[in-house]
Structure formats: structure tokens, C-alpha cells
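The other protein chains are all here in position, but one chain of the complex has been omitted.
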Amino acid sequence: MLSTSVEIRVRYEETDQMGVVYHGKYFTWFEVARVHLLDRIGFPYSELERKGFLLPVLNCAAKFRAPALFDDRLKVEARITDIPVARISLDYRVSRKDVLLAEGGTTHAFVSKEGKLVRPPKGFLRGVELCMHRQTSSQSSEELT
Amino acid sequence: MLSTSVEIRVRYEETDQMGVVYHGKYFTWFEVARVHLLDRIGFPYSELERKGFLLPVLNCAAKFRAPALFDDRLKVEARITDIPVARISLDYRVSRKDVLLAEGGTTHAFVSKEGKLVRPPKGFLRGVELCMHRQTSSQSSEELT
Amino acid sequence: MLSTSVEIRVRYEETDQMGVVYHGKYFTWFEVARVHLLDRIGFPYSELERKGFLLPVLNCAAKFRAPALFDDRLKVEARITDIPVARISLDYRVSRKDVLLAEGGTTHAFVSKEGKLVRPPKGFLRGVELCMHRQTSSQSSEELT
Partner (left out) sequence: MLSTSVEIRVRYEETDQMGVVYHGKYFTWFEVARVHLLDRIGFPYSELERKGFLLPVLNCAAKFRAPALFDDRLKVEARITDIPVARISLDYRVSRKDVLLAEGGTTHAFVSKEGKLVRPPKGFLRGVELCMHRQTSSQSSEELT
């Protein structure tokens, strides 16, 4: 499966008076990781939109194991879990060093500016597959080392 | 089951450049409805915190059917779905007039300021039951009218 | 001068780990009051946008005297301070009962969807004046009582 990760630093604005990050903010971090993943496939989200493709969220979920705190440096991983046809599903993991803080998932539709369901842009599936292949290869070679 | 609803008006800040409300914002609306529900049970969340009870979110999810738009007047319903013991589960519905826009759910733990799982405050379960009873009665009488 | 006020209830999401509302959130409240003021003039912001007028913020400022807290019921007043020509200036006051918590101001341009400066929509100035007149009259009659 195709995955990637970004590092984020927790902003004060993202905390609430419980002294931890507000649960709704994790979906913004998932977005940051998703955007990064689309970059890697060669379909930056800003370009997708310029070409008339939108990716509205059909559903989203998160499960929290331990709180994220102000100033934490977190790793946010995004992974495509379903080969996209008219939809694309991703899951996410947020961790501080080796501690898993939260997991989540989102499903998106490919939609035109007029709001109609459309197929992903040409080459998108191929991009996902190429990246997955490259990733598998590099993982295999890492394992050999 | 115990339910309540609040009206909210969509803020410009809650929209994104897709011209609809950003998915993560629905969890803030769920919070608004949840706080309102706790009021009705007689345990306002601000008082709960003052007494040392926190209600961190263990998991949350939402499913989107139609976009909410700037300036929409929406009804956000919250409903307790599980008789709370150490946890409390709620579900939510967001609608514009008769159109259901989104559904969701959250589960919370009762936690002390030190982060330990605790039982709900005394009288909480009784409050839920009383409200549920009252609600059932008023629904029955409405049906009679 | 033309003024109006709305009541808002502070959301948990708006707090930060200092236990007070994050300063940046006040600008969202100012927006809520501004939208309400435009309603009163008879030019709801959503309609203005539909007619091709945008009101981007040119500058904004706020001064904080006392913190707003979770669950506070606050009054947010908006007031047009400058008769709008190509710009419109407003100021704002946030208070809890008789205590002034914050003051602020924003200036906006009237802009077309193409980003060009434009005159306010026809009747806008007249709407402001009418409302101001009505307000002054009702204040005078209140004073007489």
C-alpha cells in the first residue's frame, strides 16, 4: 500500500482548555498528510482543483489513544487503502516518536465543479500504482540491507 | 433515548474554498449540541469540569450526505445512545429543514484531572434517566394530541 | 452610527490551554456580528456574494481587556463607523454582562469576483442611512420615555 508521512509541530491554537489538542483538529492534520501523499503521486491537490476535480469528504473517523500536546513534533502518516475508482480511501496514523496517539480514516469522492461524480483524472491510478511499486522496491532493498 | 437539538448558523470562517463547510468543523457543532444536551440533564459541562470531571473524546466519526453552506440555519441534534457507565456515547444529526446533511458519533470517557478513568458524577445516570422519561412522556402526549 | 448586537455562547473549541478563548477566534465573532449587521441593512452577506460582491478584510485589530471563557454568553456588538464609499469600516465590542472584554475593528473593500475594487451595490448606502435614522429615532423615543 502507498504511504507517506509528514512532520507537524503542534500549534497553541490547536489546543483546548483540557490542555490537549482538540479532537476536530486531527482532521486538519490528516488533510496535511493527504495533500503530501497526492504530491508524491504526482497529482498535487491544488493542480487537481485547477483541472476541475474536487475531493469532498464522504466520511471521516478518528480514534484517540493518547493526547497530543502543544509543541509536540508529530509524525502524521497517510496511506491509500483502496485502489481508487470513483472513490479514494485513506487511513492515517499520528505518532510521537514510537507512541501511536491516534488513527483515522477518510473516504473521498472525485467530483466535478458542478458536483457530479467523475472518474479520477487520467493517469491517477497509474500514478498510485507506480508509487506503490517504487515503495515496495525500496522497502525490499531496505530489508536486504 | 435522550435527545435534544440546537440551531446554529453557519459562519464564513467555517467554509473552505470548495464553497462548503470544512468537514472537521462538524465536530465543533457536535460539541455545541453535546454541551446543550448536558445542560438539559442538569450537568452543564462547565460545572462538570469545575468538579474535576473531564470528558475527552475517545473516538469520533461523521458521514456527509450533502454540504452545509455559509449562512445556513442548521439543526444539530445530539442523542445519548448508550447508558453511560465509565463511557458515554452520543450520536448526532445535522439537517437543513428536512434535509439530513450529516450524521456522526462520539464516545467519551469520564476522566479525572489526573487523567484517570472515573465513574460519572453522582446523579448523572439518574439525570439521564429522568430526562429520558420526561421526553418519552412528552412525546406520548404529543402523539395523543 | 449604525450598530447591532448578537449573543454568542463560547465553544470549547474556541479555548486554548491557557483556559481562555484564543485571540484569533474573536475575529470570527466579529464576523458573526458583521453578518448580522448586514442583515439589518437589508443586504445579507450571502446575497451580496451571489450578486458578485466580496468584502475582503483589508485590516483588522483587537484589544483584549479580560479573557472570555468557555460557556460564557457574550454580547458582540458591531457598528459601522465610516459611511462606506469603496470601503467600509466597522468596530466591535465583546462584553459579558456589563464587563467589556474586548474591542476591535475591521476595514473591508468592496471587490468584484475578479478582484477589482467596486462601488457598493445600489441602495447599500441608502440602507445604511435608513437604518441609522431608524436607530436614532428609536433611541430618541427611548430617551423620552
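Chains: A, B and C, in written order; residue numbering restarts at 1 for each.
Heads up, the rule we're going with is that a residue touches a chain if its C-beta (ideal position, glycine included) is under 8 Å from a C-beta of that chain, and two chains touch if they have at least 3 such contacts.
Keep in mind it's a predicted model, so treat the numbers as computed, not measured.
Per the touch definition above, the residue from C:V20, C:V35 or C:V128 contacting the chain not shown is C:V20. Annotation for subunit B: contacts to the undisplayed chain at residues 12-13, 15-20, 22, 24, 70.
Take subunit A: the residues that touch the chain left off the picture are 9, 11-13, 27-28, 31-32, 35, 44-46, 49, 70-71. For subunit C, the residues touching the absent chain in the complete assembly are 17-18, 20, 23-25, 27-28, 31, 49, 54, 56-64, 67, 106.
The rule we apply is simple: only the chains that are shown with their structure count from here on.
Over half of the residue numbers found at the subunit A and subunit B interface occur in both copies, marking it as a same-residue contact.
Separating the centre of subunit A from that of subunit B, both taken as means of CA atoms, is a distance of 27 Å.
If each chain is reduced to the centroid of its CA atoms, subunit A and subunit C end up 37 Å from each other. With touch defined as above, residues shared between interfaces to two or more other chains in subunit A number as follows: 17-18, 20, 24.
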